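Left out: one protein chain. Kept in place: all the others.
The chains carry the letters A, B and C, assigned in the order they are written, with residues numbered from 1 in each.
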Amino acid sequence: MTLSIEATLSYRFDAPTDLLLQVEVARMSGQDITSDALFTTRVDGFRRVGGEAALGKRAWMRADGQFDATYRAEVEVTRPVPDIGALEATAPRSLTAEATSFLMPSRYCPSDEFQSFVADDFPDLSGGALVMALRDWIETTFSYVPGASGSTTTARDTFVQRQGVCRDYSHVLIALTRAAGIPARMASVYAPRVDPPDFHAVTEVWLEDAWHLVDATGMACASEMAVIGVGRDAAEVSFLSSFGWAEFVAQSVTVRTD
Amino acid sequence: MTLSIEATLSYRFDAPTDLLLQVEVARMSGQDITSDALFTTRVDGFRRVGGEAALGKRAWMRADGQFDATYRAEVEVTRPVPDIGALEATAPRSLTAEATSFLMPSRYCPSDEFQSFVADDFPDLSGGALVMALRDWIETTFSYVPGASGSTTTARDTFVQRQGVCRDYSHVLIALTRAAGIPARMASVYAPRVDPPDFHAVTEVWLEDAWHLVDATGMACASEMAVIGVGRDAAEVSFLSSFGWAEFVAQSVTVRTD
Amino acid sequence: MTLSIEATLSYRFDAPTDLLLQVEVARMSGQDITSDALFTTRVDGFRRVGGEAALGKRAWMRADGQFDATYRAEVEVTRPVPDIGALEATAPRSLTAEATSFLMPSRYCPSDEFQSFVADDFPDLSGGALVMALRDWIETTFSYVPGASGSTTTARDTFVQRQGVCRDYSHVLIALTRAAGIPARMASVYAPRVDPPDFHAVTEVWLEDAWHLVDATGMACASEMAVIGVGRDAAEVSFLSSFGWAEFVAQSVTVRTD
Partner (left out) sequence: MTLSIEATLSYRFDAPTDLLLQVEVARMSGQDITSDALFTTRVDGFRRVGGEAALGKRAWMRADGQFDATYRAEVEVTRPVPDIGALEATAPRSLTAEATSFLMPSRYCPSDEFQSFVADDFPDLSGGALVMALRDWIETTFSYVPGASGSTTTARDTFVQRQGVCRDYSHVLIALTRAAGIPARMASVYAPRVDPPDFHAVTEVWLEDAWHLVDATGMACASEMAVIGVGRDAAEVSFLSSFGWAEFVAQSVTVRTD
């Protein structure tokens, strides 16, 4: 599966402002970058650093006034898509150090508060079967409503309000999965058929010693995702973070398949 | 400075439960462990994994029924204590990948919500001088009230209610420091003169390419702290996390200096 | 049904403090007070004012140092207990002004956030049948865990964490009922068989032009409750509110039936 990706961002800064951009597809197994390029209006101190979990890249820079960025890539996705529902659980006590990190509650995923819900409502399932049951429950129960959530909306809010967008769906799946003792994290991805087209957020779960991509919204399939980066939740895979005031102007994402 | 440490924990489990214990002093520069030992009642599958930021150790195990753990250590703290107020800020865009990770909001430290407060109330300070001003403001403004907070209390709650314990003080300092574009994280430590005696939580800030220990409560000094581990906030340095129901029975911490 | 009630409260104040006590059984239809008396240690400015919705009494006073209060009453409960499940809904647009007031979200019952949950999970029910289905769902789904919640715990928290005490159960039932367009409020009551014995909090729902008592915990029956007062939620029926620091010392409630 070949993806042709174009993303554009446009912001305004009132003063010189340090910002972190994370929009480039990660070099990792399962996806090969045929070509890619990032263009920005003039910035100072452009510098790439590794992303969370040593996956992908973040770019630091200092911008002022109008800031535009365009990223274009052609990516071959070769990732195998296992039957996640058939994967076995690893007992928490057998997890690696890295996987253990992704068991803990985070900014938008206070998984510590969901242990009773998962234990009571999904009592007889474990491992991949449990993950898929949680995913199906979320897709069935929640409504995809652009504008229903904001930058401070957590998995708790979404669990109560039963509506949100991809990041909210993913936050709830992460929170519930961790509450069951299974490591989970967010992956920001490019994928076709996201509606409305945008950066997309999905979930990665740790089963049988590997991370597996799962989309709680049901819009995208792992065989069609180009991963940008991963993190505990949206706080760690934001496509743009600014340390100072940023005014949003415009944004567009296009992902085509051949 | 030599510290003699003894910590005991006692919990009850109704069923076989995987738990993560993080009470052992980390092997790291600035503190030398003369001797240490961890004893527990009978558990299954005891296994150590590295802590967050590759510092210290967490121990996984499976317990059932009554669970007691005792940790004893003698530690020589040789850490130099710089004048933090004199340290310069690093611009966010010049941060390393690891330091960048500790700029992001976390479970108990939603630093994204505090940018206006820090910019408006501490306008002319930066770097170590700003960190010390924030620390002094917290110590002066908040009241140390055991029992005033709980396991879901965030820096937002404490900022409003103006009272809490060491973890709450540290959460606010972390949130405010990150909001100023300075990486910050929590360190769990043993220290003398903590009142009432307990595991202690302090803050680490990233200045001039190194982490520096700061105690927002003013009870402990970096030259007297034995660091157990570090993390984004209390969610990542909990001395005991259980994946299943745990009943607290008793706990004690004693730290003596010669 | 005759109830013999004794409640004692003991607090300490560091400075002269105005406090509001609401522990006396209300004079209202359905419950006849054979005798009752409130005793306190010496206070200044003792003065009764009417409670919320013109039901019951609150007592204002100013206390200092040790403060003890004892309330004793003998109450004949004659309230008829209708089959709530058979009562019809009133359309919101036909509600009285007073009933309309109890449709709005309040401190602990942000009912505005629960409209989707109720509409989606209880789609074919209305009126008393819906109220009883919500009540049953709460009693079945939640665990009664003294100490699991605190003074800032809202219906949102409890809905996520699935545990709490009587006030939490009532807060969730109020929030869900209002979200369905049915007015609901909290009643603080004395009732036998509350375990552990304490002031009890139940829910009142507005159906067929009258308020009806419902206990989401299932511990008490309307025919055995002596109502103290009503309010939007626990914020308005607190048995003791102080405007200044109050140190809790002790409390006991005994309710016996003949």
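Everything that follows uses one rule, which is that contacts are C-beta pairs under 8 Å (C-beta built on N, C-alpha and C of every residue); 3 or more make two chains touch, one makes a residue touch a chain.
Computed from a predicted structure; not experimentally measured.
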item	value
Residue touching the undisplayed chain, where the options are C:40, C:70, C:101 or C:223	C:101
Subunit B residues touching the omitted chain (full complex)	113-114, 116-117, 120, 141, 143, 156-157, 159-163
Sites on subunit C contacted by the missing partner chain, in the whole complex	18-20, 44-45, 47, 49-52, 58, 60-62, 91-97, 100-101, 103-107, 110, 112-113, 115, 151-152, 181, 231-232, 235-236, 241, 243-244
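In this section, only the chains that are shown with their structure count from here on.
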item	value
Numbering shared by both copies at the subunit B-subunit A contact, with half separating same from different	same
Interchain centroid distance [CA atoms averaged], subunit A/subunit C, Å	43
Whole-Å separation of chain centres (CA-atom averages), subunit B against subunit C	40
Subunit A and subunit B: spacing of chain centres that average the CA atoms, whole Å	28
Touching two or more other chains - residue numbers and ranges from subunit C	157
